[in-house]
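Only one protein chain is missing; all other protein chains are in place.
Our next item is chain A:
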Amino acid sequence: MIDQTKSTTIPLHLTINGHRHELEVEPRVTLLDALRDRLDLTGTKKGCDHGQCGACTVHVDGERVLACLTLAAQVEGRSITTIEGLAGADGTLSAVQAAFLEQDAFQCGYCTPGQIMSAVACIREGHAGSDEEIREYMAGNLCRCGAYPNIVAAVRQAALEVAS
């Protein structure tokens, strides 16, 4: 039972997009809320806060993870990548980002950072071999604007570019 009369905080050191961040938060703070509310990294989106929509997808040690179901304290000492860390230091878009723009793989843009983080991992995992496979391995990221066919086209295009 949590003692509701007390609020305690813990110090955390998080490595995000290659930069080290220090923060002091309650142990119950999720990685998602740490990113958005404490570190001004609002590119990672909160759609449901229950691991149902995929909008908060980030990479932890290169694997896709739902930041809303991850406590910030769980990822101390691990390497976190968010959408803000995907483009090159000079602003050059990654292959997936460029493909999303070219294929118009988003409309409102709110699910897009999560889609892109999933797409990068999907390609890296070797699950972009066919349109069917892309659809299946991107199915955890909801898009209510309905950009799915264009997302498939973008992942297909980026996978070919990454391979070549």
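As a working rule, contacts are C-beta pairs under 8 Å (C-beta built on N, C-alpha and C of every residue); 3 or more make two chains touch, one makes a residue touch a chain; residues count from 1.
Please note the rule applied: contacts and distances are computed from a predicted model.
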Tell me the UniProt protein name of the chain this structure doesn't show, selecting from "ABC transporter permease", "CopY family transcriptional regulator", "Xanthine dehydrogenase family protein molybdopterin-binding subunit" or "Dioxygenase".
"Xanthine dehydrogenase family protein molybdopterin-binding subunit"
Which listed residue, A:14, A:31, A:86 or A:159, touches the chain dropped from view?
A:86
Using the document's contact rule, name the residues of chain A that touch the chain not shown here.
2, 4-7, 26, 28-29, 33, 36-37, 40-50, 52-53, 55, 82-84, 86-87, 90-95, 97-102, 104, 106-113, 116, 131, 134-136, 138-152, 161
